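To start, I am sharing the structure in question, which I have written as structure tokens.
All protein chains of the complex are present and in place, except for one that has been dropped.
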Amino acid sequence: MMSLIAEQLLNGIQLGILLFLIAAGLTLIFGVMDFINLSHGSLFMMGAYFSVLFQSLTGSFFLSIGFAAIAVFGLGMLLEILLVRRLYARSHLDHVLVTYGLILIANESVILIWGSVPIFSGIPDALAGQVPLPFGIDYPAYRLVVILVGMLVGLLLFVLIQKTRIGMLVRAGATNRIMVSVLGVNISLLYTLVFALGALLAGLAGAMAGPILSVQPGMGETVLILSFVVVVIGGLGSIRGALLAAMIVGLIDTMGRAFLRDILSTVVSPQVAGEMGPALASMLVYILMALILFFRPEGLLPLQKRN
Amino acid sequence: MTHILKLEDISVSFGGIHALRGVNLKLGHGSIHALIGPNGAGKTTLVSVLSGELRPNSGRVYFDGRDVNRMTTHVRARLGLTRTYQITALFQHITVWENILLSLKARDVPEVSATQLLRVHAEHFYASELADILKDFGLEEKARVMPSALSHGDRRRLELAMAITSNPTILLLDEPLAGLSNADAAELVSLIHKRLKGDVPILLIEHDMDAVFDLADEITVLVDGKVLMTGTPEEVRRSPEVQAAYLSEEDDF
Partner (left out) sequence: MGASSLRLETFAVLFAMVAVGPAVAIVSGDVYQLAVFERALIYAVAAASLNMILGFGGMVSFGHAVYLGLGCYATGVLANADVTSAWIQLPTVIAVAGLAALTIGLIVLRTSGVYFIMITLALAQIFYFLAVSSSYFGGDDGMVIYERTTLLEGYDPFDSWQFYGFVAVVALFCILAINHIIRSDFGRRLVACRENTTRATALGFNVFAIRLTGFVLAGVFCGIAGFLLANQTEFATPGYASWQRSGELLVVVILGGVGTRFGPVYGAFAFVLLESVLSSFTSHWPILFGPFLILVVIFFHQGLAGLVNQLFSVRVKTE
């Protein structure tokens, strides 16, 4: 029993890490440019598909992850320069509509090129085994690596944002846009880089998630909504908030799906529990978000805005 | 005699900043009470407390004897507490005429009702009242103009016109002369004399000292969130503390 709980706990953390990577980009883009990017899920999906592509080209799993991330970075830059930058002055509704259009294009393109059948990108042999952990649990090596890589990237992101000049500009831009432009910084370049960075994170997450979820059209949308929930719960524009919220969401979602049915069976019949369980599990995260929006709309770890 | 408006020991603080400290103020029926003070003294905060947009940390607001602390802004507005805004708040998407008309309809039926869904209340019903208002406030020629095409002076006049139409029991004028040329300001002051003075009690927040001494029956001086003194214009003008605190900021005594 303990090992089951511990395993699901780790799965929850792993989901949380993936969500963090996506949400961090989303929240950065929203915080700095006030832009709602619905196509962020599609960038996640492209990361997975690019990884499949590069794996077939290079034969190396690890190289393919790296290349995929870089490819999505480039894609992000292209998107920002060609399209996204025209929309900063527009309303949020326009952001939603245009990026919705991008989702349609992305999903169809992927079907055209790879077909709509899910692709199972395999776990590399080196990571196919189990790793013995404390409490007598054996945890899949690959998932453990995902957690570690995610944490490393998170750390790098922290260093970037907190300790570098670019990071300072990003932080300043998030809390006071006007200030930054007055500083004479090349705002366009900053925005492009921020968008591309967000894309990179999403693409990396997608590439790593490929072997765990199956690679298929529309795989971005489920993660997208969860990521928005994370962003809102954590606080718009706040990366620390995104981390905390991602962990909470990842754990609640995973543990809920794993255990809610059993917990409910102690109070209602197994049949009812079998229906209510999964339903409630899916809804939990949204109920949490609705509650946070109601009682603490600024999020768990909001940015201190100085307007 | 009850005062139409009474503020009792109002204190407001944001974080570590004390915007208002134990402010007391009374407004009598039919009088014009001016609130002056250097920038940052807390005048706007006080107005926000009055209108309900801000909850004080302590203290009470009495409106004609009633404690209005718990009332939201629109409820206070329905009780007759009307205010104008430092930055004019007008409906930009409709003409001057339609702005005032909406205000008149709001006066008569502020709440949501089923009949509202079914029709447009006949506008000829308000036609003569509207015409009078436009004439009084010098806006007849501009009736079919959009607010964005109005001069600043006209916009201020429109704000005042809308304030009047809501049948106010008290009027809060928040820097109505801000940004006006001397000529426009003088005109607006005479408008206030003609249409409002003696009729509706007014709390006037202003920097223009000529206008203040012209219009006010009583003046409260606010400095650093505290009331320095309250008195007649003469008393205020002669007070050395006021001159010291205020004169260092303003030149036009």
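By written order: A and B. Residues from 1 in each chain.
In this text, contacts are C-beta pairs under 8 Å (C-beta built on N, C-alpha and C of every residue); 3 or more make two chains touch, one makes a residue touch a chain.
Because the structure is predicted, anything quoted here is derived from the model rather than measured.
Within the whole complex, the absent chain has one touching residue among B:Thr45, B:Thr82 or B:Thr220, and that is B:Thr82.
Residue A:Ile111 is the one among A:Ile81, A:Ile111, A:Ile166 or A:Ile187 that touches the chain missing from this view. Touching the omitted chain from chain A are residues 30, 36, 83, 86-87, 92-94, 96-98, 100-105, 107-109, 111-112, 221, 225, 228-229, 232, 236, 275, 278-279, 282-283, 286-287, 289-290, 293-294, 297. Although one chain is not drawn, its touching partners on chain B can still be listed: residues 51, 73-74, 77-78, 82-83, 85, 89-93, 102-103, 105-107, 110-112, 115-121, 162, 166.
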